[in-house]
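Shown next, in structure tokens, is the structure this report addresses.
Shown here: the complex without one of its protein chains, the others still in place.
Presenting chain A:
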Amino acid sequence: MTTEIAAILVEDAPTATHPAASDVGLSRRRRTLGAAGVAGAVVLGVVVLVTIAAPVLVGDPLAQDFTAILQAPSAAHPFGTDELGRDLLTRVVFGGRSALAITAVASLVAAVLGLGLAVAGALFGGAVDAVAGRLADVQLAVPTIVLAIVILSFVGNSFVPLVAVLVLGAWVLTFRVIRGHARAVVRQPYVEAARVAGAGRWDVGRRHLLPSVLPLFFVAVTLSASAVLLLESSLGFLGLGVQPPQPDWGQMVAAGQARLSTAAWLALFPGLALIVTIVGLQLLGDGLAERFGTGRPGNHGAAR
């Protein structure tokens, strides 16, 4: 019996007690993304390429055809058609454009904001760090869904407010992940040595801090992108996101819900596209985390 527990201990040791490597210097034991990470990158690459090439690959997502209303998937319409006779495959492909564009912009802005605040806090310490930390606490204490309802209903749900909501909901993730690491790095002897040798804050930031947090930054961007896409599609589903007739995955699932018993494909295909993209992002993020030995940061507080 004790051997069983011992086996548990041995097997779980690296993940459980994150050795000092993950606190400070990132270990470089594995240099590949792993099979799952590569699969995630491929899936994501295909989704992004198809979405970018949408106008070339498929027709007009708004083109109606009243002779082909609510048709089940067939050779002519692989994903079927909706109640206005619009081709669902076309709409799913175009629906990815708004979802992915919003997600990409929002998660990048959120990650850069989180990175900036975390690095500034580590470099300048004291008040800057305290204010940034307090901001993150308050942000976590205001549910993202409340933010979304307030901003999107009063200010309107065009691109900028939508991105703003998603940024507000997601920046804390990157901030918290990078902050811990950055604070550990600036306490390292080599950083202290650099300081003693006359390096200013900018030198320390540029030469020592940024290169050290960059791997973590990529992991955080990828994983926060999956959280942002989840949130974006939920807002679309609730009618708070991209408005019809422009297609958007979450919004299309909501539109298909009413016909679930007669035309299930209307809700199924946009939802599946969403899952494929989110899983791709998560696999890639996990792969990057393994590749850089950073461990998987949790996505606390992100509404879905």
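FYI, a contact is a pair of C-beta atoms (placed from the backbone, for glycine too) under 8 Å apart; a residue touches a chain by one contact, two chains touch by 3 or more; residues count from 1.
Here, contacts and distances are computed from a predicted model.
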Quiz item: When you check the chain that is not on display against UniProt, which of "Cytochrome c oxidase accessory protein FixG", "FMN-binding protein", "Glutathione ABC transporter permease" or "Putative tricarboxylic transport membrane protein" does it turn out to be?
Solution: "Glutathione ABC transporter permease"
Self-check item: Selected from A:Leu57, A:Ala101 or A:Ile151 as touching the chain missing from the view
Solution: A:Ile151
Practice problem: Could you please point out the chain A residues that touch the chain left off the display? | Solution: 1-2, 4-5, 8-9, 12-13, 15-17, 137-138, 140-147, 149-155, 226, 230-231, 233-234, 237-240, 250, 253-254, 256-257, 260-261, 264, 267-268, 271, 274-275, 278-279, 282, 298, 300-304
